[in-house]
Structures are given as structure tokens and as C-alpha cells.
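What you see is the complex with one protein chain gone and the rest in place.
First chain written, first letter: the chains are A, B and C, and each begins at residue 1.
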Amino acid sequence: MADPRYAIELKGISKSFGPVQANRDIHIAVPRGTIHGIIGENGAGKSTLMSILYGFYRADSGEIFINGKPTAIPDSQSAIRAGIGMVFQHFKLVQNFTVLENVVLGAEEGALLAGSLSRARRVLGELSREYELDVDPDAVIEDLSVGHQQRVEILKALYRQADILILDEPTGVLTPAEADHLFRILKGLRDQGKTIILITHKLREIMETTDNVSVMRRGTMVGTVRTAETSPEELAELMVGRKVLLEVEKAPALPGKVVLKIEDLRVRDEHGVERLKGINLEIRAGEILGIAGVAGNGQSELLEALGGIARATGRITMNGVELPLSGKGADGRARRAAGIAHVPEDRQALGLIMDFTAWENVAFGYHDAPEYQKNALFMDNDALRADTERKMATFDVRPPIPTLAAKNFSGGNQQKIVVAREIERNPDLLLVGQPTRGVDIGAIEFIHKQIVALRDQGKAILLVSVELDEIRSLSDRIAVMFDGQIMGLRDPETTDERELGLMMAGMTGKGEAA
Amino acid sequence: AEPAIIFDLGGKFDKSFNEAAFNGAERWAQETGGTYKELEMQDEAQREQALRRLAEAGSNPVVMTGFAFGDVLAKVAPDFPDTKFAIVDMVVEQPNVKSVVFNEHEGSYLVGMMAGLASKTGTVGFIGGMDIPLIRKFGCGYAQGVKAVNPDATVVLNMTGTTPAAWNDPVKGAELAKGQKAQGADVIYAAAGGTGVGVLQAAADEGILSIGVDSNQNYMHPGSVLTSMLKRVDNAVYEAFKEGEALTPGINVMGLANDGVGYAMDENNASLVTAEMQAAVDAAAEKIKSGEIVVHDYMSDNTCPAATF
Amino acid sequence: MDYATLLQLLDTTLRLATPLLFACLAGLYSERAGIFDIGLEGKMLMAAMASASVAFLTGSVWVGMFAGMAASLVLAGIHGVASITFRGNQLISGVALNFVASGITVLIAQRLFGQGGRTPPLAGDARFEAITLPLAEELRGVPVLGPLYAEVISGHPLLVYVALLMVPLTWWVLYRTRFGLRLRAVGENPAAVDTAGISVVGLRFAAVAITGILCGLAGAYMATALQAGFGREMTAGRGYIALAALIFAKWRPVAALWACLLFGFFQALALRPDVVEAVVQVKVPVPFLDALPYVLTVLVLAGFVGKAIPPRAGGEPYVKER
Partner (left out) sequence: MERLPKWADVALVPLISLLLAAIIAALVILAIGQDPWEALTVMVQGSVMNAYGWGYTLYYASSFMFTGLAVTVAFHASLFNIGGEGQAQLGGLGVALACLFIPWPHWTLALLGAATAAALFGAAWAAIPAYLQARRGSHIVITTIMFNYIAAAVLIFLLVDVLRPDGQMDPATARFPEAAQLPTLNEIPGFNLIFTSNVPANVTLFIALGMAVVVWLLLWRTRLGYAIRAFGKSEAAARYAGISPFAIIMVAMLISGGLAGMMAINNVMGEAERLLQNSASGAGFIGIAVALMGRNHPVGVVLAALLFGFLFQGGAELGLWTKIPIEMRTVVQGLVILFTGALDVMVRMLLTWIFNLFRAGRAVKGAA
């Protein structure tokens, strides 16, 4: 029998997606009336675990206890009935509905709306007062800021009388002020006796808000500690694990002239939210500039703006020539012509056409390159295949079959194809995003070597990675990004993981908030 | 060889033009015990294939209803010199083609008179199918007949459309009829193939009189269909089938004089047509046969003395 | 154009707008739930054939009407299975079912009656008769409004009034009931519905079924009220015009009424080129009048007449993800 003091107790939860084991024998106990943090690297299995708890996925094995009672949660309806509410990273709101309608949806009483709506209006008023969750019940969601939308999600859960509230990376999309407000709300909820599970990558938030914290790594639960008895440093260590710190053999950098100069670069997303807030950077020939940061702090936008995918404002100068940031000439093709190669963060969505063969993918972005043309009319597919075979040999892509579809290679080998394609172009500037995400140790080493070799040929490299180890071992200079801005530049020789981690969490290296 | 017949768009059960042809073929089949091939057109572009396929398969003679076959027949007939063809409503000058055309203006004149006599409002209507000279010929004869008995009468003329779809658009027929009723018409003559079904229906719904065309349509709404202008397409088909492979090529004009056109009387409209009306119309018919009255044929010069299109 | 002609035109407009309105509201339910349906045409056709056939065989227009709804529901069910259960391409499914309906209606009618794919003409109780509204004759004398009431408003078959009533009813269902709220939500963001613990599949099937029923009424009206029987392809593209009207109305019920009346008015005008000519003083070719609804729809789609934003999840099969 489980302990009724725990709002939630999970015993031996396992879940795999095909070959990927997302959760492996997870045990966790969350005492009632506490805020419980869960941290872990990308892909550690946090969201999967919570989705199991909310009935979105079914665990392959394991048991769930709610308030000490064994509870089956085959679907979201059951989770709601068990008093669980979830605020997803991507909100599940109907954009053109009012707040009231969103709150009522699925929790109506009776076939007619009028009664439900007026009751909801009353209850919402009470909840708002009680938890400082003021939102206009008649506002339409799409007119609300992200922070307010999130409050609606919380209200939705509370309206369903949730006692247990799960928030998956709630602050990824919030401004610091909004995040602070959220944490005040969460503390208020806890003080009213609710139990809260908070998933976040930001150590500062864990330290300031939670009572206990669990750390996940690669599908397993590494441990649970009382927040008061731990430190950001310890958590970072638990989270990252005692991985072999890859020693990349590289000679000291010999930086040359400035290849790329970035001035006041700004990018807005489709909702008009500013994701890059004025970036200024210089990248020199013969150096690797690493961008460290937690995912979602503008690194992707930086790469996309430089790679010609996202529209931006500001000024970028490549080898002394200004490149347009929007309109004509601001596309991937023009950037490649200007000598910029790009290994995108998401190889499957951007870097490769998964249904294309390997050799077709080797031409991706370069299909009009002269050496791939037979004549004015036709592409030289034979040459392409030969070239692919060569690249596959050089980069040890397995299996070395140019006619195999990209989707049939493993993640690591897919990445090698992309890296081979971009590096072999011999670009003046290489943009690399997450070059080794999901790639095995051997391949990591290989890809790192290639990047360093390119640097040693006097090329400029901009490296974006969420892996601190990778940033530290590869970069000649490190810029830390937080909330669309550069927090500062550090020398990898003189900085340490702790300082970088704190900067990534929005604090300056000296431990103060930014 | 087996004879064959091809019905035009609208289909053999259009209650009107094609159905008349169908009845002729059936009559032949019943009288002789013979069998025949039949085909209904669905689509403009199939005409040539239909003709060729029947000729190729050995049908003889091949009879087709509708002017629209004219162009195609002129192209196909020379390819099958041993097959005889007959076409209704169009003249195709080929050595193996018999062309049957009708004096529709004469029959229309008679029913026009009847409409003029039956109308209480002094306004009568005409709803044509596809707007082509052939149908104007109907309308023009009709208007002349109306004016002959009531020179002050108003004739409201509408055409259903400009494409063959106009032969089979009962909705539009019904709406046009309702429109004409609103303009005061209390007798409406439909010369529109399958579209006429809608006209007759609307007239019955609205409590006014209608006049059918081609086949005897009096039975469709007893007490509402004043009469029908008979165009003996059935006779034309029957004759062609009976002649068989010995079909005599050339042009065959069917008018009042040789019973090619006329008007229908039966128990369904007996109560609507008075003896005086019938006497007047019959008298006019005799005069037309004798040449004493000449009904103007719109197609002879594309003008009409009694109506403007 | 005199008043009598105008009344005549409006009378025709109402008659011709009715099937558009049924079909348009039918499409509204489906598309509001996120299932695109270009198969309105096929469902109407199927219902027209079934209702006319059964009405003729039983002599009862009511039995015929229900048969029409049932036939339309069968096609709606197939569309549901293809696009909801098997997450197939909704557009292709709609196109396919239109073809099937176009052919199979003729096959069945031919098999039943042997009259070239038509049903025999319906008469008497096998057909919806026009209803004279109370006081129509008495009020006829009242200037302007009297004739309007007697000529345009009164004197239509029952289904015309049912269609008109469907507009406020649909509005009420959509905006005032739990079902309506969920229906609108599932077309905008099925994930929101799913996480709220409601079955996306169930809701979508319900919407598709309503579409089937309303298309059934549209077809039954065509065959047993507007006309007296079924004929091949008798819906003549009305399903597509209804779709156009739906876009024009931006997927809103009251606007759908106006859009259908507008398109019905165009159809009425196309029937009376003489009136058009009298009004605009030039001979307007009938094909241009026929094409007007389509041209307008393209303009709406292009955003020249206000942007039409379809339900956000429209056309996309729902796949569960976080």
C-alpha cells in the first residue's frame, strides 16, 4: 500500500517508443502540498512521464497512486477525474474562444451553455481573487499575452478542481516578470494545499520555487533531493551526469580577420514576440565561437536569421559585404552563395528531406551547384552519387549506401550526412546547430574533429549547442545566450561550468540576477 | 441487319422529343417482332463514337434524333458507305443519309390559336429549350397562331438556355413558367424537351394551362395541359426502321399535309377544348394544307412577323 | 423593373436558395468540426434520388424524406470513416464520393424504374405541396408589404420554412449549447478538446452525421418539393455553390443565410436574363450570370472581400501528440 501523504506516487513506470526507451523504471513520490521540480536534459523523458500521468500516453509497465490509492489513468478524462490538471508547454487553448469558453470547455454542466458560463464566471472571479490570477473572462485568447494565456490554462485546471497541477516548462515562453508572477501564483496555490509539479531547465526557478527536486537523465530517475539542501552546482552535476568529458585535440586558435559581423540583430516570431533582442557579435576566421544557452533562448532564431530562413532586422556583414536580412536575396540560396554553410539544429525537419535518398540529400541546398550538372538541362545524378559515396566514406556514414532513403539511417548517421554536405562545401562561415544531438560517442568525436579541422583551415564557425561540454571543449570563445540576448562572452580556458550554468539561467557569473 | 437509334441529350424518357422517337421504335418492334439497338447520349463529345460504334457493329439503318448530330454525321457517313443513316431535325447531304425535317411552325400555329382562344388574360407564354433557330421556328409559328385569333394578345417568349443543357433543366423551366404567370400568362407552350416537364408541372401547380410538345403530353397533368403540339418523330423513326436497309436517302419534309405535325386531343383535355375552339383550329389546319394560309417559317429568313426574340 | 417582377425574382430566390441553405449549413457543421467536405454535392444527389424513389414507391413524401436522409448519411459515414478513422485525405474522399454518387444514383433509379435514370414524376402526397401562410390572401391588399408577404414569404413547401428555421437553430446550437462549444473547439484545436477529456473522434462523427442529415434534407427538397422527381445530376453543382456560400459566409450561420440568398438571387437572375437586360440596359450573357457565384467566391478566397479564415484545424486529421 502506498503512503497517503503523497499526492502522487509512481512506481516502476517504463515507456518506450519503438527502440527509444523514454522512461525506464521510474519511481517518484510527491508529498501533498509541495512544489516538486523535475529537471533533466532535453530528451531525458520528463514530458513523457507527465504525459503518462495525464493519460496522454499509457505506460508499458508500472503503477500510479493518487493520494495513496492505485489509480488507472487510461485517458485524460480519468486524469481530470483524479484531480490532475496539466499545463502543456504548447498551450491547448482554442485561440478564438473567450477565456470563459476555454475554461468551460469539457467541464460544462448540462447541455445548455448559459448556466455553465455564468457559474464559470462566478467561480473564475473567486479563483482570480484567491490566487491573483486576474484575467478578463471575456477576452479572446489570441488577444492575450502568453503569460495571460498560461494563467487561463491554470484557471482551466483549477476550475476542474485539480488538486495536482503539472506545469511542463511553463517559463520557456514567459518574460522574467511574467515568470515571477507565475511563481507567486504557484506558491499561493501550494499554500492552499495544492500539489504542483514543475518541469523546467532553469536552475534559478528550481532553487527559488520548489520544495523538492527530482533529476532525470536518459530516461531514468537519478535522484530526488530537498531543494533547501542542494545547490545549483550540485543539480547541474546530477543533471549532466559524470559524462566522459570529451577531450578534443585542438591547437590554439589563430583568429584572423572578422568574417561575420552582426549588429543589433532582431527577430520576431509569427506572433510578433521578439525572440532575438539585439544581438551584436563578431566571428573571426579561424575561430569557433560557441553559443551556450538553454534551448529556446533565441539560439535557433539566430541561426535561422543568419541562414536566411527567418526574416530579421539589423545588419550583418560578411567579409565586408552587407547581406540583406529580408526581401530579395535574404534566402538560404543567397547565403550559401555568400559562403555561409548551415548545419541546422533540426536535421529531420530542416536539414534533410527524409523521403529523399542520401545522394539526393547531399545535393540539398546545392542542387544548382555546377559540379552536379550534366549540362544546361539535367543534373548529373551519377556524379552526385559518386560524390555521395566519397563523402560517405570520408565521414564513415553507415551503411554507405547512397540510394538509401534518409529516414532509414539512424539519427547519428543522418547527422553525418548533413555535416558532410555542409563542411565539404568549404564555406567561409559554418553555422552549426546541435551538431551532436542524439549522436553516439564515436560519431561525436568524428564530427568534432571535422569542425576543428575546418577551423584550422582558417574558416569561421558559429556553434550552437545546449550541451555545455560540447561548447566548452570545442569553442575558442563562448557567448552565453539568455532570453534573446547575449549575457556575456567568456574564454573557455578561464570559465567553468558553474559560471556558464548560472549565466544560462539568467544570472551573471557573479551570481546576481540579470 | 438490326436497326439502331441514338437518342440525344435529355434521354429517351424526356416525355417529349426523344420519347416520341422511342415510341416509334417500339411500335416498329411490336409490329414486326424485330429488335433494335439503342443508345442515349450523355455527352457532346461522344456523338462520333456512338455513331461509329453502331455502324461498325453492323447496325443498319442507324437513326439519330437531334440537329446536333448533323456535323458528326457528315463526317462519319462517308466512312460507312454501306450503312444507311437517318437524322431527324437536320439536313445532311450524303448519299446514304435520309434527313427528316418537320414543319413545326405549322403545328405550333395551331396550338397558338388554341392558346389564344383559351386565354382569359390575353397574355400567353412560350418557353423554348435551347435558343436556336429551330426553336424560334416553334415560337414564331405559335405567336402567329395566337395573333390570328387575338391580334391584341401578348406573347411572352423565353428560352431556357444556349447549350444542350437547356433540353433538360426542369427547374429552370418551372421558374420561367412561374415568371410568365406573374407577367399575366395563363397558357404556356413549352417547346423544350425534358425542360418542358418542369413547365407543365409549374403550370399545374399554379393553376394555369400549358401546352405540351412533340409527344402527346396531355396525360401528364390531366385538366391542365390544354393540348400538345405533335411532331411525329415517332412516325419518322418507325418509317425509317420499316424501310430498313432499303432506306431512301434524301430530304423528307413532314408537315400538316402529310400528318407530320398536328395537335393532340384525348380524354385528358376534352374538358379544356370547346367544340368551337376545335372547329376553328381544324378549319385553319385545312387552310394551311391547301396553302390558303401560309405560316411564316422563321428558319427561312431568321425573322418573325409576330414576335421578336 | 416593376415591383411585381421584383417580387417574382425574390420568390424564385427563396425557392432556389433553400437547397443551398440546407447544404451550406450542412457544410458548416462538418467544417466547423474540422472536417472539410467537398462531398456535399454527392450527398444531396444521393438524397434526391433516394427520397424521390421512396416517395414514389410508398406514396409518402415523409417516408421519402427520411430515406433521403438515410442515403445521405451512408455517404457521410463513409467520409467519416475515411477521414476520421483512417485519417485519409478529406478532399480526395469528398471528390471520390461525389463521383460515386453521380453514377450510382442513376444506376439505382434505372434499376428501380427503368426510365433512363429518372424516377417517375411525383404527385399528390408523394410531394411537398406549397403552404399558404395564414392571412396571406387577406393581407394581400396592404400596400408593398401585403404582396411581399403573399407572394414571396407565403406559398412555399414546408422544407423552405424548415431551412429558414435551421438558421437560428444552428446559431443557437453553435453558440448556446455545450455541443456547439465543443464542435467549434474541435475544429479550431482538437488537442484542446482532447486534453479536456472529450472524444475528438466522437464529436467529429457527430458533426459529419449532422452534415449527412442536412444534405439529406437538401436533396429531398430538390426532388420532392422544388421538382417532382429525380433526374440525373439534378443537383447541378449546387453542392459546390453551397461550399462557396459557406466560405463567403465565413462559416457563420446567419451570414450563411445571406450568402445563400445572394447566390439564390444570382441563380434567379440567371433564369431571367430579360430582367437583367431591362435593368442594366445591356445584354448580359447568361454564362456570366451563371459564373457570378464562383467568381465572387474566388474573390473572397483571395481576401479581396474580407479575409475568410477557415476553422484552423480544418482538413487536418487529428493525430495525438503533446
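As a working rule, contacts are C-beta pairs under 8 Å (C-beta built on N, C-alpha and C of every residue); 3 or more make two chains touch, one makes a residue touch a chain.
Owing to the predicted nature of the structure, the values given are computational and were not obtained by experimental measurement.
Student: Thinking of the complex as a whole, which visible chains are touched by the chain that is not shown?
Tutor: Looking at the entire complex, the absent chain's contacts are A, B, C.
Student: Among C:A96, C:A136 or C:L158, exactly one should touch the missing chain; which is it?
Tutor: Missing-chain contact among the listed residues: C:A96.
Student: Quick one: say which of A:R151, A:H342 or A:R490 touches the chain that got left out.
Tutor: Touching the chain that is not displayed is residue A:H342.
Student: Using the touch rule from the top, list residues of chain A that touch the missing partner.
Tutor: Contacting residues on chain A, toward the hidden partner: 307-309, 331-336, 342, 344, 349-356, 360, 363-365, 367-368, 373, 377-379, 381.
Student: Against the chain that's been left off, what residues of chain C make contact? List them.
Tutor: Those residues of chain C that touch the unshown chain are 38, 78, 81-83, 86-93, 95-104, 106-108, 110-111, 117, 232, 237, 240, 243-244, 247, 285, 287-288, 290-291, 294-295, 297-298, 301-303, 310.
Student: Could you list which residues of chain B touch the chain missing from the display?
Tutor: 37, 39-40, 42-46, 48-49, 52-54, 56-57, 67-68, 70-71, 75, 79, 132-134, 162-164
Please note the rule applied: only the chains that are shown with their structure count from here on.
Student: Could you grab the centroid distance between chain B and chain C? Build each centroid from C-alpha atoms only and quote it in angstrom.
Tutor: 35
Student: Give, as an integer number of Å, the spacing between the C-alpha centres of chain C and chain A.
Tutor: Centre separation, chain A to chain C: 48 Å.
Student: Indicate the whole-number Å distance between the mean C-alpha point of chain A and the mean C-alpha point of chain B.
Tutor: 78
Student: Would you give the residues of chain A that are in contact with at least 2 other chains, written as numbers and ranges?
Tutor: In chain A, nothing touches at least two other chains.
Student: At least two other chains touched by the same residue of chain C: list those residues.
Tutor: Within chain C, no residue contacts more than one other chain.
Student: Using the touch rule from the top, collect the residues of chain A that touch chain C in their complex.
Tutor: 47, 51, 54, 56, 75-77, 79-80, 86, 88-90, 92-97, 101-102, 104-108, 110-114, 116, 156
Student: Show which residues of chain B lie in contact with chain C when the two form their complex.
Tutor: 11-13, 40, 158, 161-162, 168, 170-172, 174-176, 178-179, 182-183, 194, 197-198, 201, 205, 220
Student: Could you pull out which chain C residues touch chain B in their complex?
Tutor: Touch list, chain C to chain B: 4-5, 7-8, 11-12, 15-16, 115-118, 121, 130, 226-228, 231-232, 234, 236, 268, 271-272, 274, 286-287.
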